[in-house]
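Of the protein chains in this complex, one is absent; all others appear in place.
Here is subunit A:
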Amino acid sequence: MATSICRTLKYLQPTICLNIKLPQPVFVPIRTKKRYFIPPAVNVKQKSQSEQETKARAAGVVVRQQYIERAINISCTAGIFDPYIPPEGDARLSTLSKEGLKQRTEQLRQSAASQLAFRKIKDHDNEFSTKEFPALAQQIFIDAHAALTQFNKEKLHSLVTERCYPEMVRGNRYKTLRWRFIESLEPPRVVHARCPDMISKGNLYGQVTLRVHSRQTLAIYDRFGRLMLGDEDEPRDVLEYLVLERHLVNPYGRWRLHGKIVPAWAPPKDPIIKTVIIPGPTLKPEEAFEDLHYQVPKPKAVQWYK
């Protein structure tokens, strides 16, 4: 009983007043708490830049220096140097015909610059061989596009250079892509190589162009799951010229997809499913559109790089 009373007294000390008065600290109430709100003054004179600077200096306020920097990425080049110009009718002639065979052999022997580039690449990269590289490169291509469909950023960055990445990814963030690589119709071949050096002389990058003839399916769905382009069940034969790049001087460099070359004679792409308005000519009040006989301008057939 006695112990319980002691314990309860310990809990109840602040409320129960005992005869023993301990010296308490004196609390003198001063009205220091802000109890009103004054809105900020509106008619403040706007200080000019020089006045603001003098005031800041007088107060001892230091504004940190602003660094206007622009980051440069040195792990890949900004474009395709000395691009390969695919010959006309490349896909039309089959390899088995005599003409096709002649064309093939000519192409590969022709360019001395390519042979030089191969030798330079072999100097830096011991495992490079013209026979084995195409299979590797095709696997990189398939993996990169698979990562694009899943949108696996880290894997995509390791398989694709920084120059190619925005081109692949732009506009696709809120879309669903379905891509399938069905089979390869012809074995991929190396057709072109160059070894440019950037900024300083020894900084070598190797760019190798690969010719890939394959069958693929592509379907792009927009944000709401509606089909925008392509068909998932319809495979198409695709002839592509892929450019892979590697930073040769870097021991951790890897062969990554750098871009695609679209030849000037390539057939036009399919239009998207929806109808689009093309801005037409501005009419004067007295003119009528039907009388103008306006021809929609067709783009020039120029080789361009994707």
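Throughout what follows, contacts are C-beta pairs under 8 Å (C-beta built on N, C-alpha and C of every residue); 3 or more make two chains touch, one makes a residue touch a chain; residues count from 1.
Operating definition for what follows: contacts and distances are computed from a predicted model.
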Between "Gap junction protein", "Ribosome biogenesis protein WDR12", "Large ribosomal subunit protein uL22m" or "Auxin-responsive protein", which matches the UniProt record of the unshown chain?
-> "Large ribosomal subunit protein uL22m"
Of A:136, A:169, A:198 or A:227, which residue touches the hidden chain?
-> A:227
Absent chain, residues of subunit A that touch it | 4, 7-8, 11-12, 37-39, 42, 174-176, 178, 219, 221-228, 274-275
